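The structure that follows is given in the form of structure tokens.
Other chains dropped; remaining ones untouched in position.
A and B are the chain letters, set down in written order, and residue numbers restart from 1 in every chain.
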Amino acid sequence: MDSENKQQLIARLRTIEGHIRGVQRMVAEDVYCMDILKQTRAIQRALHRLDSLILENHLNTCVTTALRSDADAERERVLHELMQVFDATKRK
Amino acid sequence: MDSENKQQLIARLRTIEGHIRGVQRMVAEDVYCMDILKQTRAIQRALHRLDSLILENHLNTCVTTALRSDADAERERVLHELMQVFDATKRK
């Protein structure tokens, strides 16, 4: 991953960390539970957008390199891994 | 929410916060991106289990009280909110 992508991911993770701490305060202060639920779901959506960035970077680098190589085992490994990402999305 | 449930939720949120910081380190240390993705998905599952606890508490307290009351508007409000939780689950 290049330096710019790394900085962007870390910045997003810090925002998410702050969001989690905000939810801790909401629980401690007895905020209405359905309002807390809205926040935990917003965090899950933010994590999903993060996954999307990670996967996009992965496709443009590792997957492209592997599929263009002549190493059959590596190509299979990378495609198998992509299938796991897809299958896990529903179970997540 | 009773004190025991609150303590449990806050303890889980602190664990999730630590998990998020761990992912920041993984990104900084150039860990393989598919391994990072596994961690961000584990965090999303942990948040979903948290939602489940919040919702269970909500059903046993607010929803039960509202549905047993004679306040039609309040009953409708609570059921409408539950439908939103269900509809949002797929979009989350």
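By definition in this document, a contact is a pair of C-beta atoms (placed from the backbone, for glycine too) under 8 Å apart; a residue touches a chain by one contact, two chains touch by 3 or more.
All figures in this text were calculated on a predicted structure; none of them were measured in a lab.
Participant: With 2 copies present in place, identify the total for the complete complex.
Facilitator: The complete complex, not just the displayed part, contains 4 copies.
What we mean here is this: only the chains that are shown with their structure count from here on.
Participant: With chain centres taken as the means of their Cα atoms, state the distance from chain A to chain B in Å.
Facilitator: Those two chain centres are 17 Å apart.
Participant: Residue numbers of chain B touching chain A in their complex, please.
Facilitator: 1, 6, 9-10, 13-14, 16-17, 20-21, 23-24, 27-28, 30, 33-34, 36-37, 40-41, 43-45, 47-48, 50-51, 54-55, 57-58, 62, 81, 85, 88, 92
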